[in-house]
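In this view, the complex is presented without one of its protein chains, the others remaining in place.
Presenting chain A:
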Amino acid sequence: MLDYWRQIKNQRVSFFSRFIHTKKSAPGSLTAPAPWRLGLLPSGPDPVHAGAPRQTEDATSRITHQRPKARWVQPLVKRPSTFTAKKPGRKKSSVQSCQPCLIFFVGYGSQTIDYARIPSVPTQTIKLTRYAQHTSAGREPGPARYLRIITPMSEAVATSTPGAALEAQQLGKKYGRKPVLENITFAVQPGEVYALAGPNGSGKTTLIRLLTGLAFPTSGVVRMLGQDIYNGGYVARRALGAVVEAPAAFYPHMTGRQNLEMVAFLTGMSNVESRIREVLARLELLAVADQPVRTYSLGQRQRLGLASAILHEPQILILDEPTSGLDPQGISKVHEILAELAWKGVAVLLSTHHLREVSAYSDKVGILGGGRLLEEVKLGAKGETYRLRVDDPPRAAAFLKTVPGVQNVSLRDVNVIFEGSPNVALAALVRENYQVQFLEPDYFDLYDYYRERVKNA
């Protein structure tokens, strides 16, 4: 077996390129999906052994290789969705979901080698195994035995969002075989407020745990100010302030001030007295600062949570339902602080059910449903929108799309929604003898939109 490993390990560029070809499907065998065929690499230097960074491209993404690390993967034939990674001389470790990477297939009992790029969707790992089986089935009986993952996602991901304070790419989480989050990709720029909305069980809290590094994803990567929080060590969390529980948890026997002092110590702050006083005053907690936290009300604990999150003046703020348990005055206080922090350049991500309130100052709202990011609504970017009701909405919408000065025409129930000049649209419709019942500005109601979107998901 060891000889076999060495044999495979010693494969060189010329050897790979000699065997690169498109395989014929064996009768009855599974066929590789089209994107994989597109992803077949052009012949050239082997990225494993090539010294200089190089770029390769496929139909969907651009990937940069920086001397990638190699892993060996053995597919389990009976459970095609599961892989077992094995480095020669090392213990096995499970690779439940394959990350976007380059893969080399080594056929069973032969020297046949083929390779393809795997798209980033975790569920396609199943197809990978099938493809491996197919690849070898075309050559010799039996499944493919070894796959070589050249570039893990953390090293070769689709281009990252430039300047993003916080970004999640292709984030996925599974508990056993059950996916809780799939393919979550978004970015929060400095000074931006990103609200996460979704029904209970949609994966908001899991996503926040992944974003803060409390949990580890099955696939994907999270970067804070460009640093990978899973592989970049604890240093990556220096810019992070977070409250991940409602109400925020503190040591009950310690006072609010002592809890904040401990937070300051763990964050590596020095001379914190004035700053602690400042945040306590900001959150209107000075009066109870020297009382044990066990005597605090729910709202006071929640505000102390926000105080601990902003204590070290973070550049990224992640909050899980920060207004939960607060009275109306407390809610508006929290919103005011968050808006102010965003104005100062802090990237704020919060999960919430109070959509109408956060829509006042949020830049984007990510709607989660069934573990997926259903839609990202850009609130600030919306232009002047109108809606009209007309006797034949589908035909009228199709007609309006051809009218100059009218843009982004769509149908919502029986209404035609459009951007642009209402006068031009109305005149054009009347000219074409449509019966226009009404035309009015379409004020965007995030809550209504959210309800509709989740209902239809």
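In the analysis below, a residue touches a chain if its C-beta (ideal position, glycine included) is under 8 Å from a C-beta of that chain, and two chains touch if they have at least 3 such contacts; residues count from 1.
Heads up, the rule we're going with is that contacts and distances are computed from a predicted model.
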Chain not present in the shown complex, as UniProt names it (candidates "Tryptophan 7-halogenase", "Osmoprotectant transport system permease protein", "ABC-2 family transporter protein" or "Na(+)-translocating NADH-quinone reductase subunit D"): "ABC-2 family transporter protein"
Which residue of A:Gln170, A:Asn183 or A:Thr212 touches the chain not shown here: A:Thr212
Selected residue (touches chain absent from view) among A:Leu207, A:Val222 or A:Val244: A:Val244
Contacts of chain A with the absent chain, listed as residue ranges: 209, 212-216, 233-238, 240, 242, 244-245, 248-253, 262-263, 265-268, 308
